[in-house]
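What you see is the complex with one protein chain gone and the rest in place.
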Amino acid sequence: MRKLRMGMVGGGIGSFMGDVHRKASGLDGMIELVCGAFNSSLEKTIASGKALYLPEDRCYGSYQEMIEKEKQLPEGERMDFVTIVTPNHLHFEPAKMALENGFHVVCDKPMTLTVEEAKTLEKLVEKTGLLFALTHNYTGNAMVKQARAMVLNGDLGAIYKVQVQYLQGWMTAEVNEQAKIKPWRADPTKSGIGGSLADIGTHAENLVSYITNSEIAEVAADLGRIGKDRVLDNDGNILLRMKNGAKGTMSISQVATGEENALIVKIYGSKGSIEWNQEDSTKLIAKWVDKPQQTFTPDGIAVYDNVRAISRIPKGHPEGYLEAFGNIYKAFGLHLMSILENKTIEKPDYPSVKEGVNGVEFIYAAVKSDKENSVWTALKA
Amino acid sequence: MRKLRMGMVGGGIGSFMGDVHRKASGLDGMIELVCGAFNSSLEKTIASGKALYLPEDRCYGSYQEMIEKEKQLPEGERMDFVTIVTPNHLHFEPAKMALENGFHVVCDKPMTLTVEEAKTLEKLVEKTGLLFALTHNYTGNAMVKQARAMVLNGDLGAIYKVQVQYLQGWMTAEVNEQAKIKPWRADPTKSGIGGSLADIGTHAENLVSYITNSEIAEVAADLGRIGKDRVLDNDGNILLRMKNGAKGTMSISQVATGEENALIVKIYGSKGSIEWNQEDSTKLIAKWVDKPQQTFTPDGIAVYDNVRAISRIPKGHPEGYLEAFGNIYKAFGLHLMSILENKTIEKPDYPSVKEGVNGVEFIYAAVKSDKENSVWTALKA
Amino acid sequence: MRKLRMGMVGGGIGSFMGDVHRKASGLDGMIELVCGAFNSSLEKTIASGKALYLPEDRCYGSYQEMIEKEKQLPEGERMDFVTIVTPNHLHFEPAKMALENGFHVVCDKPMTLTVEEAKTLEKLVEKTGLLFALTHNYTGNAMVKQARAMVLNGDLGAIYKVQVQYLQGWMTAEVNEQAKIKPWRADPTKSGIGGSLADIGTHAENLVSYITNSEIAEVAADLGRIGKDRVLDNDGNILLRMKNGAKGTMSISQVATGEENALIVKIYGSKGSIEWNQEDSTKLIAKWVDKPQQTFTPDGIAVYDNVRAISRIPKGHPEGYLEAFGNIYKAFGLHLMSILENKTIEKPDYPSVKEGVNGVEFIYAAVKSDKENSVWTALKA
Partner (left out) sequence: MRKLRMGMVGGGIGSFMGDVHRKASGLDGMIELVCGAFNSSLEKTIASGKALYLPEDRCYGSYQEMIEKEKQLPEGERMDFVTIVTPNHLHFEPAKMALENGFHVVCDKPMTLTVEEAKTLEKLVEKTGLLFALTHNYTGNAMVKQARAMVLNGDLGAIYKVQVQYLQGWMTAEVNEQAKIKPWRADPTKSGIGGSLADIGTHAENLVSYITNSEIAEVAADLGRIGKDRVLDNDGNILLRMKNGAKGTMSISQVATGEENALIVKIYGSKGSIEWNQEDSTKLIAKWVDKPQQTFTPDGIAVYDNVRAISRIPKGHPEGYLEAFGNIYKAFGLHLMSILENKTIEKPDYPSVKEGVNGVEFIYAAVKSDKENSVWTALKA
């Protein structure tokens, strides 16, 4: 078998997420970058491509051009899938066009700006049978998978309480009017109707759903728009009711001063509970109704087999953000390889369009609830 | 000066809280137990008194008898104050009678079963000029005082976000129907209209108010009554809006399986934030917009003077729950001594009837909000 | 039964250790301070006594006077035991005189300045049958007792490795020549031949011995005397060989800049290992050959019965340094009460003269080894 060939939309040299996607996709030696429409101009894209050792003729002036020209290349040469690494407002169109032209897709979250767009992609994926991965990267962590496995195996009993927070402080500078440039995440034309909701709230929503194997049914949201002339939420306090009957709280912020990337989830059931902290990602703390507290580690003693399988290095040697991100690509890559080899395998564990729809619905429900003084609002209309 | 003389209502030998109050009040050698109405019968009270080295004639069959008889003792002998260590429904009457008979009062929380009772006590204290301490013990921790001092001194800037949780798991056994006896905290005639709200929610409410030097203005509550035939809340997820404009979440539970006494508070301001965890009570973590994360410790470097002053032992030698509890008694005791010595001092830092009213109002607002599907409900009618 | 009556040598008002001994001994309501020779002058001792609510006629100008006069008091009034809270060089004489006059003794560590003195006390205790407690307070911690119980019950298998450190930084100021007064612990006439060895090394030695139920057989020591004109060691790096065959390292320091009271012990056996950190004293971490890491807590799930029994408050409510110290007094007090009541009980778990001899021998062996360029030196000559 050969390496999988990836074309990238967005992610020019110097962009945080472009670099993350390249390193994560390349980690397991299964995927190679073959072309890109990295930047807003052909000139810049060519500069990016050069720094990435790409031939100039695979650097395209736009995603449209990339999709059209790659489609005309022979099967043994053209890209297999498109990865979309642009700001939120530039996810839908390239994803749609890629799918319509027979290319599989990997896409950053939130999937689209609107629920309608999200459902359009969902239908397209269903119709075309093409693969679609949404990079909710935190679900790629070994200890998140262990948490989910423990729920699925009934270790925690019936789940009745969740607590999730995703707190960052990097926008405090903007609030204090010391920021030199306004981030696109504060601009509704690029971020959509949600600010922190879109950027980090969807991660929190997805993580809780993933671990509990359930979905958020309704939310009661009280959002914050802290700072002068702030349009989009940069803070949120949200009550959750889940389909499995669990209740809980979500606290999100981009202005939680001093926090770096404090995504923490706690799940409580009738037999036990678990706690995971992204900044200390190689530990999963489990507390029990009848046993002393335990700490699970990747590749450590007594983790489930599917958890051990995703560790690339032995216990005690920390894997981090890039490796978890790489696990999304790896699962997607294995799926895609099976298709290219005409093998039928069960879909590996990676987030897809369904999770994308859920995320956008979550944003909309939270914004609506907040407008109506935190009234309970269902995600599914 | 002599030791202060304490009479105790409730807290017979074997009760958790009676022992706590005795150890905490005795810690600094300033207060001695001189009499008590410890148990439901005179016989049991005498047994308790004997174990506590009390003379039999200072063991009373009821709090009424204790107050009446002690009042008749000469000034140099009779108790100075009454401490009330009973279940919630037995706070109001003895507190009222003590105040009406000229005795200062120390009382467990929540102060009363109803808001009306709470306000009655508040007025009585105002009218009599007697001292009243409510044992919201967690505010006695050095690092909680450091947190408050940092807010008061503006170190954190404007406060705009709070997050508080108070999670215990000890009632999970009851939920799983394995508990042998039903705790009184699950019985509305003894606990009042709140279960977890009264037992631990009021601590969380008080702690947030104390540190931020503000009050909770309104709540949106979604309570849980987990388990068969459960009447009172044993779980709660609550949105908070504070008078200072801050918003936040509160998560409380007595069925958070595996948790011991996980009271954690995080406060975010425009310049910095702090985090305190009761189970790791000798650390205060501070994060900053422009400095690396710091960890403050009791008697450690750069704590405020009033914080250092309450450490009994040098840094690195942990003081715990009893010492923090003792700090409430110590502050109350210093206040009382100043009065007995006819000195005028500023009221030392301990919770009183105002905090007691706030706590009961918090319970009522949360229960009302929950009944009305989490509608925002003000604490002050 | 009545309270036990304690007379104190040293520990005048304002002294750290005097206050610790008073609070710790009073914690469980079993012991009362009845007399003292607290300070170097009668005048100061009377001032201390007044602050402690003692009658003036029980304040003595010297320990000799205290022992002589108390001896003449009637049985129902005189002190039961002497507690010695003085600098190291003032332990031996009062302890000896107390024993010779029929008083039980509680004594601070290290027991004496010389091995000869230590053995003299050991023989006196044996001869008189009086009780002697040495306040190696850290062994009073619940999690230290859990660690020892796990070793005794074979949970960890055969012990083959130990690691212990006791690091403080409070003397760095002296090293930097910023200290205003020279601490007596730096003065050989008061501290003995060991500096950090006497003050904290003996704690480390005792802790390792207690947990492993073994003794240090020989040491290879490389001591540090950091700072200008420093006479006594303020730092030490020591190899250990234990009687049970285990090997290990000890690192001690009073100039470990920034450390508060960092006593940490790790014990490794063929089945498992444990780790305890005094500054985080309510957790015991256990790691296993075949199970995930566990965290034990005082009064928590699955601790041994003798461990649970010493918790005064339920799990999650931290007990600290004073409570652990109080456990030494409590065990001693229960022993003494049994004797006063003519009951025969097994000696409760508290350190005594044997541990005192071991501690002084450890100091001497380490100093000797260091002088001879770290040659292995046996503790028992």
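First chain written, first letter: the chains are A, B and C, and each begins at residue 1.
Operating definition for what follows: contacts are C-beta pairs under 8 Å (C-beta built on N, C-alpha and C of every residue); 3 or more make two chains touch, one makes a residue touch a chain.
These numbers come from a predicted model, not from an experiment.
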> Among A:5, A:22 or A:203, which residue is in contact with the omitted chain in the full complex?
Replying inline: A:22
>> Of the residues A:81, A:321 or A:364, I need the one that contacts the missing chain.
In response: A:321
> Just one of C:84, C:175, C:313 or C:331 touches the chain that is missing; which is it?
Replying inline: C:175
> Which one, C:110, C:224 or C:356, makes contact with the chain that was left out?
Replying inline: C:224
> From the list B:276, B:296, B:321 or B:362, which touches the chain that is not on show?
Replying inline: B:296
> Can you list where chain A touches the absent chain?
Replying inline: 2-3, 16, 19-20, 22-23, 26-29, 52-53, 168, 170, 259-262, 278-282, 297, 300, 312-323
> What residue numbers in chain C mark contact with the hidden partner chain?
Replying inline: 156-157, 160-161, 163, 165, 167, 169, 172-173, 175-176, 220, 222, 224, 226, 235, 237-241, 247-251, 253, 255-259, 268-273, 286-289, 293, 373-376
>> Contact with the hidden chain only, please: which chain B residues?
In response: 286, 288, 290-297, 300-302
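We adopt the following convention: only the chains that are shown with their structure count from here on.
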> Rotation angle for the CA superposition of chain B on chain C, to the nearest 5°?
Replying inline: 180
> Distance from the CA centroid of chain A to that of chain C, rounded to the nearest Å?
Replying inline: 55
> At what distance in angstrom does the C-alpha mean of chain C lie from that of chain B?
Replying inline: 34
> What is the distance, in whole Å, between the centres of chain A and chain B, each centre taken as the mean of its C-alpha atoms?
Replying inline: 43
> What parts of chain B, by residue number, touch at least two of the other chains?
Replying inline: 259
